[in-house]
Each structure stands twice: as C-alpha cells, then as structure tokens.
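Before I ask anything, let me first share the structure, which is written out below as structure tokens.
All protein chains but one are shown in place.
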Amino acid sequence: MSEMTSGATLLQPSERRMVLPTNILTGILLGVVGYWAGVQIGNGFGFNDSGNTGVLAGYALGSIMFLVGIGFATYPLARLFGWVTPSQPAYDEHQGVWRYLNLSYDHKVIGIQYLIAMLMAMLFGGIGAMFVRTNLLSPDTPIFPPDKYLTLVSMHSVLMVFVASAAIVGPFGNFFVPLMIGTNRMAFPRLEALSLWLVPPALVIMLLSPVFGGFQTGWTGYTPLSEQAGQGFDSYIVGFTLIAIALVVSGVNMLTTVISMRAPGMTWTRLPIFVWGVFSASILGTFAAPVLAAALSMQALDRTMNTTFFVSSNGGSPYLWENLFWIFGHPEVYIFILPAFGIVMELIPHFARKPLWGYRIAVVGLLGVTLLSWFVWQHHLFVSGIAPALRPFYMLSTEMISIPTGIVFLVAFGTLWRSRISMTVPMLFCLGFLYNFLIGGISGVFLSDVPSDITLHGSYFSMAHFHFTIVGGEIFAIVAAIYYWFPKMTGRMLNATAGKIHFWWMFISFNLAFTPLFAAGILDMPRRVSTYAPSLQGLNDWVTIWAYVLFSSMLFFAGIVIWGWFFNSKLAVADPWHARSIEWQLPTPLPRRNFARIPTFTRPPYDYGEGVPRPLIEPGAESAPALA
Amino acid sequence: MNASERTHTLRLAIAWAVLSVVGVVIAMQVNMPPGDQTQQASDESSLLRLMLILGTPVFVGVVLFVLYSSYAFRQAPGKLEDGPPRRGNLRMQWAWVIATAVIVFALAGIGINGLANSSAATTFASSGGSLGSQTVGTSSSDRLQVQVIAQQWYFTYRYPGYGGAESTHLVLPVNANVELHVTSTDVIHSFWAYQLGVKADANPGVDNITYVTTSKTGSFTVRCAELCGIWHGNMFDTQGQVVSQGDFATWVAALQSSQSDITLPPYAPEYFPSPRVKGS
Partner (left out) sequence: MLVVVVAILLALVAVFLGRFVETFPYTMTSQVASQPRVAIAGSGEKETVIHVEVVGAVGAAIENPRPNDAHPTWVGYLPTTTFQVPANSVVTMVIDQEDTPSGLRNPLWSKAQGIIGGTFHMSYYDAQGNPQQGDFTKLDDPANAAHTFAIPDLGVFVPLEGLSAAAPANSFNQITFSFRVGKAGTYHWQCFVPCGSGTIYGNGGPMQTLGYMGGFLVVQ
C-alpha cells in the first residue's frame, strides 16, 4: 500500500502499481515468455553453433523474467521511478500456504521455503540415482542407452551438488542464525530471498536438460568433452551459474549479518557453534563461487562464439578448465561439510547435556579447514600430468587438512565424555554422522597419498569416499537438523519411534550399500561406467539392492515429515528438547518480530551442569505476542 | 581425574589396545592390490597396506568410543540430569593435535618418498621423441619409449624406437624401464593399467610422461579412468601383456612388418587434429 505524503517534500510522489501482481504465477508466466524471447534473440545473433546461443539466452532471460515476475524488480523500479512503496512487502500481503509460495523477506518464511526446495531437489536427484544403480545390475548389457545413462549420472550428481551446497545454510542458516545472534532480520533480506528464488529456476533448467538431449560429462564438466555435448549441456552452464550466484549472494548476506548484526553481549566467543559452521562455509561460498561463474562463462563463449579457451589445437588448454573448476570445487565440498560440522557440534551438547568441550579449538578447527581448503585443489589433478614437483606440496596440504577435521571428533568426544546422553532421534543421526564421516575421512587419506592415488583416482574408491562424507556426513546432519528443529519451525514433533526406525533403516542400508564400493574401486572399476568386469557383478548387484533400500528409507522419511506436518498435533511446549539455546526460549510459532526488543546476551552458550540455569538474555526482551 | 573417570579410561584403553591388535593382525593378512607386476605396483600395494594398518586403530578407537559412550554415559531413564560443566582441557587438545599432526606428516613423508622412487622424473637425462632403435635395459639411461594414444574410444600404442609402429594392444618386455608418453587426440582420457600400477591422464595437446619398471610377466588390463563420452565404460582392453624380452623383440618385429604396407604419420609427442573439421 502506498501513502501520500504531506507537502513538506520537494517532489510530489506518484501513486503507481505494477501492471501485473507479482507472485509466483506471474513469475512462471514471465519466465516462459522470457525463455521464448531469449531463444529468438539468441538464435538471431548467434553464430552457426548448433543452437546453443538460443538456449543459453533463453535460459538466462527466462530466469531473469521469472525473478521479475516474482517481485524482485518492484523495489528497484520504484526507487528508479520515484514511486512510493514500502521497502518490504507487507507481512500479511499473502496468507497461509500462499505465503510460502511467494516472495517474502521474512527469514523464517524463507527458511521453510528453502527446506522444501532442497527436499524436492534431493528427491529428483535420488530418482536419478536409482536409475543409475539399476543400469549397473548387469556388467555388459545396459538397460538404458549409454548416452541417456550418462545423462542420468550427470543429472544426479549436479542436482545433489545443488542440494549439498545449500541444504543447511539455506533452510537452517536463514531460519536460525538471526535467532541465535539476537536479531529480527538478516542484513540484506532481499539478497536472502534472491538466494532462495534462484534455486527453482536452476532446478527447472536442470530438469529440462533431457528435453535437449541431456549431457554426458558428469558434474565436473571437463572440457573438451563438454564442448562436444549438445544443447543439454547448456542447462548445466546456466543452472550452475545460478547456483553460484546464489552462493555468493547468500554468503554476503550471512557474513554481513553475523559480523555486524549480533546483539549486545553476543561476542564472537559466545556464538553458538552452528553459527560458526555456517559463517565459515559462507566465507568459502562468497569467494569460491565467482571462479565457477567465470569458468562457466568461458565455456559458454567456447560453445557459442567459437572461442577456444579450452581447445588445445587453437592455443587453449583443458588444464585451464580443470584448474578453474577445482579451485572452486574443492572449497565447494567444504561448503558442504562445514555447516554439517556445525550442526553436529551444536546438537551433541544439547543431547548430552554438557557444554561443548573445546569451543575455541572447535572454532580454530572450522577456520583452519576454511583456510586450508584453498590450498589443496590440485589433489584432484595428481595424475593429470601436472608438474611432478607440485605433487608433494599438494599431498602435504591435503593430508594436513585432516588435522582440523579431526578436531571435530576431538570436540565431539570431549563433549560425550562423562555426559548424560539422551538417545533421541537427532542424537542418533549425529552419532551416525561420526561413524560415516570417520570412514569418509580415512578413505580421504588413502586418496591423498599420491602413489596410492594412482590406483584409486577416478575409480569407485573415490566415489565411495565422497558419498560417505557427503551422504553419510552432510545428509545425516541435515536429517538430524530436521528432526531437531522441526518442532520450532512448524510447532509439531516428528514421531520419535518412526524416527528411530528411519535411522536404523537408513544407517544400515547406507553402509551396506557404500562400503563394498571401496572394494569395487580397488578392484579396477572406474567411475561413470555402465560396463565393468564380470567378476564384479555380485558386488554391484548387492550394492544396487541396498541402494534401493536406502532410497526407500528416504521415502519413509518423507512420509514421516509429511505426516508430522499435517497430522501431528501441535506441541504444548515451546522447548520439547529442554535445550538451553535462545531459539528454544522463544515461543512457537515464532512471531513476525522475533524479539520485541533486541536482547542482551549475558553468558556463553551451552549452559549445562552449572546447577540452576542462568538466563541467556536479560529479562524483558521476550517477544510480543504472536501475530495471527 | 576421579576414580570413575579412571575406570572408564582404563576400560577404553584396554579394549582399544586389544581390538587394535586384532584389527592390525587381520589387516596385515590382506594382500592389497594392484599386485607386484611392476615396481610401481609393489610400492602402491605396500603403501595401501600400510594405510590400512594405520587406519585400523583409528577406526577401532572412534567406533569403540562412540559405542562405549552411548552405553556408559546414557541418561538414566526418566531423568534429565546435566553432565559436568567441562569446557575444555588445553593439554588434551594439544596432545590430540600433535598426535594427529605426527601421523599426518609421517604418512606424507612416506608418500613423498615413494613418489620420488617411482617417478624418477628428475633423474632422466635425455629428452623423448627420438627415432631409431632402442636397446631395452634396466639402467636409467635405457628406457623403452612407448606412446599411449587415447582416442574416443580406444587406446593405441606406438613404439617410436621401432619405426613408430602402432599396436592395438600394449606389450611390454619384463625387467625393463619403460617411459610412457600419454596423449590424446580428442578429449581427456586416462590411461589406467591396473596391474602395472600406472595411471596417467591423456590430455589433448599434452605429452604426459610416466614411468613403469616391469618385474614379472603376465597379462594386465587397461581401462580408461576419465569420463570421455558414451563408450567410456567400454574403453578397456584385457589383453595387455608383459612378456620376456625375447618374445617382445619377436613381437615388435612382427608388428613392424605387418605395418609395412600402411603409412603412419611421423611420431610426435602431441597430435593436434583440427578441432571442428569432420574427420582430419
């Protein structure tokens, strides 16, 4: 709603409304129109390039128009043309479920929207994985044609990378970091919303890839193979660029919020460790993602304007892509795991009812990983023909990164020692994380030593390594976070018995499915193949069966969440876990304004074992009664 | 440390020691691939075995701790007590960090040492690519040069010392120092000869040199280890052979004579096909 001001101002503001209401339907409509327009423009201007310019321009313009339709252009246009409009859409502009389908600048709404988007992407990625494993049932007779199979492999991996890079920072970082540092909003709510709304276009663009023939390069998109790919590869370029932009935008927002919007008394040494995990991941996201965006634009130029950045016959080099990609790619995997460390180190104190042991060294560990992750990327290129003198350095730096990573285990152990553990579902998943990440970490050491890497690189061993760290590590942490924070986000508990069944179902099937893959890799099975030595058929069939069981456990989990959201009764208490962190001291559902008055924090977090609990914040800062 | 803490620590330490010894003994029985067909493969096998042995106590320790804590430190049923408010112990933290650092640096040192032994990149004197017949020997100056050409979707092998003859299967003499020049004519592939313990990426326009010293006769499998297109999984060859030196000489002579009726392009370290022209 706009308002007329009195005549005290120099200029008379005008009252204008946008032609179309800005909501998701307008966004979809404009996105489709923008895509069509982009294709026409691109094909009109492009060289004879197999239609790539059209598709790239179509995707780009479609994404931009989608964002305009959702409502991101309203505020800039209003400022440009001097319309009077509130700086944020009114909270009650949309109601109920419709609120969650549209643009909102409330960090809590964005958190829930992000969670849904991530779960959808994970579901599509998981379906792709089931197709992939099905094809591996036979060692030489494929069920799917090899080009379609490789497209499935590539889509599974790219979609899962999208999920892994944002699935903790997006939902839980956006929802809980402002609560944990005592503020009512993030530093840049519009950027926060943008980082969310870039995800649906990226997802749709990736899912459109099969329409254009798919792409057969895996998530690493190595040139010049990627330049042989048809129009399906343009999905990868645009989709990944959108995610890279989302990473930068979210990172800038998160870093600024934590640095400058902490409430009084919330010093750096009193931050919950979860905030530190999200903070360190955001450092990496902000500075690594632009490298990816730059490299992808170089590939786009190669595919449309006949440049030869990556074609060695004309002076380019495939090494350029490999290095640029992995300079992003290695910090990227630490973007995956650092927030997961944050979750596990956050949840264990609450369920062991003991302060986090070694808070400062935990922070040092997180920041150490952040720093070291810039210096290890060439371990992906050990056998690529890099200068031999570089290999010892990168071997050393890669092995050194296991020191700060080990600190996470130290801190977890110190907290568990002599504690009082409640075996709730989130705690089970945290313990499962410790086991899975242990195996992932040890296998990483196997890969970091160059002589052993010669046998293990590019084989199923490295694939098992990163599945243990990402799925066994990050996904377990995400599930733990969902079980833990679901009551705060929705006011309902998830069924604990079902949750425990889910844990054992998922943990056992995951380990039975992925442990044999280490053996497969050591026994001469390369990655991304649908044909392998017949002697490995038994092993692969075993893995496929247990992969189906793992997928079914995730479907069961989806059932638990949907049932809990719609059918469980609302909680009577705001703090079902009796945890002593700030988010649990606030009422559920959280009101529009988290804190009626910005609180002052009075003590470090994890106040267990000190007898009578001291107040976390000065009295009087409790939030106003919940809005309807 | 009070009495019950000492009990817990003692129990854990004894259990860890016992289980680690058992685990290490089991790990020492495992014959890690890729075997001993070449010196490089032997080095890799022993390094893998060493890491398996070193990793066993770490694995046992963590799993034991998690399981023990879940049982020994669990909340009494129906209660909600807190644990003691311990926030850290500087000595323990330093001990842990130093212990992990020692293991890490020791492993890195062993790895670097193994790398120096097998790559011998800095000791090779003359440059590759010269034609003319080569003697096959084990001294560092006599190296059999073999070029591995990766194309979509098969590996072929050229012997520059034998007139640049090209073969579809890799045959190597035993007890020889071999210098492999790996290159590609189109996209990135990776030459992985499993039993030889060799993996080297084939990059277009790059001459990637790697070394292997054969010690035993036998066959080996070659696979492509870098995604290179739809037939990447089918890009393998199970008929690689390490044969006696006499057999090798016979074989390569037969190869040369069988190719006397076709003209292969001159041997070059890299080949630069034109990128967008059909064929060529």
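A and B label the chains in the order they appear, each numbered from 1.
Note that a contact is a pair of C-beta atoms (placed from the backbone, for glycine too) under 8 Å apart; a residue touches a chain by one contact, two chains touch by 3 or more.
All values reported here derive from a predicted model rather than from experimental measurement.
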Self-check item: Given A:S50, A:Q537 or A:S552, the one touching the chain that is not displayed
Solution: A:S50
Quiz item: Just one of A:W36, A:Y75 or A:F144 touches the chain that is missing; which is it?
Solution: A:F144
Quiz prompt | Sole contact to the chain not displayed, among A:A37, A:I64 or A:M120 | solution = A:M120
Quiz item: Of the residues B:A3, B:A76 or B:I262, which one touches the chain left out of the display?
Solution: B:I262
Quiz prompt | Which of A:L77, A:L207 or A:A574 contacts the chain that the document leaves out | solution = A:L207
Quiz item: Which of these, A:Q40, A:T74 or A:Q228, touches the one chain of the complex that we don't see?
Solution: A:Q228
Self-check item: Positions on chain B where the hidden chain makes contact
Solution: 149, 151-154, 156, 166, 168, 185-187, 204, 229-231, 234-235, 237, 259, 261-265, 273, 275-280
Practice problem: For the chain that got dropped from the picture, name the residues of chain A it touches. | Solution: 48, 50, 97, 120, 123-124, 127-128, 131, 140-142, 144-149, 151-152, 207, 210, 213-214, 216, 224, 227-230, 311, 531, 562, 566
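One rule holds in what follows: only the chains that are shown with their structure count from here on.
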Self-check item: Inter-centroid spacing, chain B versus chain A (mean Cα positions, whole Å)
Solution: 32
Practice problem: Quick one: which bits of chain B touch chain A in the complex? Just the residue numbers, please. | Solution: 5, 8, 32-34, 40, 43-44, 47-48, 51, 55, 58-59, 62-63, 65-66, 69-70, 73-76, 79-89, 92-93, 96-97, 100-101, 104-105, 107-108, 110-112, 114-115, 118-119, 121-122, 182, 186-188, 190, 192, 194, 197-201, 203-206, 208-209, 221, 223-234, 236, 272-275
Practice problem: Note which residues of chain A are touching chain B in the complex, please. | Solution: 146-147, 150, 216-218, 222-225, 228, 308, 311-314, 317-319, 322, 352-361, 383-385, 388, 391-392, 395-396, 399-400, 402-403, 406-407, 409-410, 413-414, 416-423, 431, 434-435, 438-439, 442, 445-446, 448-452, 454-455, 457-459, 522-524, 526-533, 578, 608-610
